[in-house]
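The structure that follows is given in the form of structure tokens.
All protein chains of the complex are present and in place, except for one that has been dropped.
Coming up: chain A.
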């Protein structure tokens, strides 16, 4: 059994972090990993910050990832990447969808949306990959497939065989949406190269 790998998926309620985590955990289980996953439901889903935590490997007990312990952070939104950046390990990889979803606190003028998030992250974080996942998903056929584009990117940085990812898509995504999502995944893979 390989060492423990921690993956944080962060975003805004409604962005599809949960489906993405289902694909990821499917791959991990198929590859023989022990898996724990944690998410918080309830109030936060009404447009609040959401986080899904996936831990895999031998001796995984806690379902929760601690600051400084994530090997990968997949941020579905820029500000959420900013918020969770300190959870990344020093040599961790951060994948950032450049989409901006402005929180109400900013909309009403109580505070401002930080500028240059991607530059700040690239300076602070070991490896930071920014991409317009929303655009790629739209090109694949539906903006809602952004989550699967991001899984495509992640797949290039994790050591799982590509077949295993493709199989997970088949198992986890409803048949009528499969082709679209396979395209979205491929766009993500291509973006990471």
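By definition in this document, a residue touches a chain if its C-beta (ideal position, glycine included) is under 8 Å from a C-beta of that chain, and two chains touch if they have at least 3 such contacts; residues count from 1.
Just so we're on the same page, contacts and distances are computed from a predicted model.
One chain of the complex is hidden; its UniProt record names it "Indolepyruvate oxidoreductase subunit IorA", one of "Indolepyruvate oxidoreductase subunit IorA", "Succinate dehydrogenase iron-sulfur subunit", "Chaperone protein HscA homolog" or "3-isopropylmalate dehydratase small subunit".
Checked against the full complex, the candidates A:5, A:35, A:74 or A:168 give a single residue touching the omitted chain, namely A:35. Between the chain not shown and the residues A:83, A:135 or A:166, the one that touches is A:83. Mapped onto chain A, the interface with the missing chain covers residues 12-13, 25, 29, 34-49, 59-64, 66-68, 79-80, 82-83, 85-87, 102-114, 117, 120, 124.
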